[in-house]
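Got a structure for you, questions after.
One protein chain is absent from this view; the other protein chains keep their places.
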Amino acid sequence: MRAFTYERASSVEAAAKAVASNAETKFIAGGTNLLDLMKLEIETPTHLIDINGLGLDRIESTPEGGLRIGALVRNTDLAAHETVRRDYGLLSRALVAGASGQLRNKATTAGNLLQRTRCPYFYDPNQPCNKRQPGSGCSAIGGFSRQHAVVGVSESCIATHPSDMAIAMRALDAVIETVKADGSRRSVPIADFHRLPGDTPDIETVLERGEFITAVLLPPPIGGNHIYRKVRDRASYAFALVSVGAVIQSDGTGRIAVGGVAHKPWRIEAAEAELPKGARAAAGVLLADAHPTEQNRFKVDLVERTLGAVIAEARG
Amino acid sequence: MAHTSKVSFTVNGERRDLEVDNRTSLLDALREHLHLTGTKKGCDHGQCGACTVMVDGHRINSCLTLAVMHEGDRITTIEGLGQPGNLHPMQAAFVKHDGFQCGYCTPGQICSSVAVLEEIKANIPSHVTGDLTAQAVVTPVEIRERMSGNICRCGAYSNILDAISEVAGIKA
Partner (left out) sequence: MQFDTPATTNPIDNLKVVGQPIHRIDGQLKTTGRAMYAYEWHDPNMRYAYGYPVGSAIAKGRITSMDVSAAKRSPGVLAVVTTLDIGERKKGKFNTAKLFGGDEVQHYHQAIAVVVAETFEQARRSRAGQGRLCRGKGCIRPR
């Protein structure tokens, strides 16, 4: 870990400006992903700005009937919140499917969105990785790729986004609210927040330098059956091979977002139109442009079967 | 600005003042600076749970947080839960049910299990919770799921479950 200087942020604007003006300055919130990467020197900031004390840890109802979730709300607190459990159950389910109790107590909403892939080649500084070192190559393509992406991939990168929470937020049409270094604010629908790898897998979101996530906004609740089904090698404490986050209404229509298969939560509205026809039809559209490797080809079938199980569970 | 900082926090009821390299994890601050070696370093990457401590009543992995981030916090380590001759009920249960072999994961297991029972009381849901809108209950399945962040290479899991179940007042 490189030596760094440390300060506690005095305001969102000051923190945003400081990060914008220095490429080696980073925010630290929960730190459960950042410190992991810093120990391995995959992230090497020389200045950290601690943003924990800025009061961004509240969950409030909005006048429209939705929910505004502060960026610094801990994962545990978000999953346990009464309104989330009652009206956005998918979000609770997705959150508690991830990590461990200790990690959920420290990890934050924004940090969860921004966490980086767990591709073992990204994590090994001895291995070529276009995400870590643009232009060096992708070790997973032609290497061990069982856990990697099957859609939205490129010749540069086949890594997945590891978050469960992001899958739920994608299905629930979350909007991410930010403040830029110049003080201007914007709202980014989560669908547009994470990028596909393309030629620049090192650029993972649309955030500009110093742009500070202040909150995530959920629209008013839509009812329905909220199901998060996570398929993994262990019963607990493992990332998804494939996960399906769904809200299914009593008439069989609904929304689905899939995890473990892409560089971002995978949701295609056209696939949802096929839901009443069943899992095969919906999965067919979802993964129409799938380009799996030999080792992760099983994920294509697994998505369809998991979706089938979710539909069956929703029917009761 | 320097690469070190002063920080003050309370550990097991006692205020401690430190000046540390900013890179110092809370775990290393406890073990190397305060010589409270009860909390253990297993993986140093938040995967094994041996470093579990309580901060302001919540269990966290102390290896994945910086000492300097905890100004003013109240920290409880395994040493603070109880001492030989004056054991916390959970510590006594681990002894009674032989919930350890080498003992290296044990402090983390005990801190976590105390926190698990409090999290259930506080109605925090888990992956295996059936009805999200109902009060969380203690069951063996819930204990197993909530303890999944603490691993034991010696494989003392069944006895750990027995110990926690006894303190929770249920059958394992």
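Which chain is which? They are A and B, in the order written, and residues in each are numbered from 1.
As a working rule, a contact is a pair of C-beta atoms (placed from the backbone, for glycine too) under 8 Å apart; a residue touches a chain by one contact, two chains touch by 3 or more.
Worth saying up front: this structure is predicted, and the values here are computed from it rather than measured.
Novice: Tell me which of B:T37, B:N123 or B:T139 is the one touching the absent chain.
Specialist: The one listed residue touching the chain not shown is B:T37.
Novice: Which of B:R59, B:H97 or B:R146 sits in contact with the chain that's absent?
Specialist: B:H97
Novice: On chain A, what residues meet the omitted chain?
Specialist: Interface residues of chain A facing the absent chain: 1-3, 39, 41, 125-127, 139, 142-143.
Novice: If the hidden chain were put back, which residues of chain B would touch it?
Specialist: So the residues of chain B touching the unseen chain are 21, 23-24, 28, 31-32, 35-40, 77-79, 81-85, 87, 91-92, 94-98, 100, 103-104, 106-107, 110, 159.
Everything that follows uses one rule, which is that only the chains that are shown with their structure count from here on.
Novice: Measuring from the mean C-alpha position of chain A to the mean C-alpha position of chain B, what distance in angstrom results?
Specialist: 27
Novice: Can you name the residues of chain B that touch chain A in the complex?
Specialist: Within the complex, chain B touches chain A at residues 1-3, 5, 21-23, 25, 44-46, 49, 52, 58-61, 64-66, 68-69, 71, 112, 115-116, 119, 122-127, 129, 132-133, 144-146, 148-150.
Novice: Would you tell me which residues of chain A are touching chain B in their complex?
Specialist: 1, 3-8, 28, 31-32, 35-36, 39, 47-48, 50, 52, 76, 79-80, 85-86, 89, 92-93, 96-97, 99-103, 105-106, 235-237
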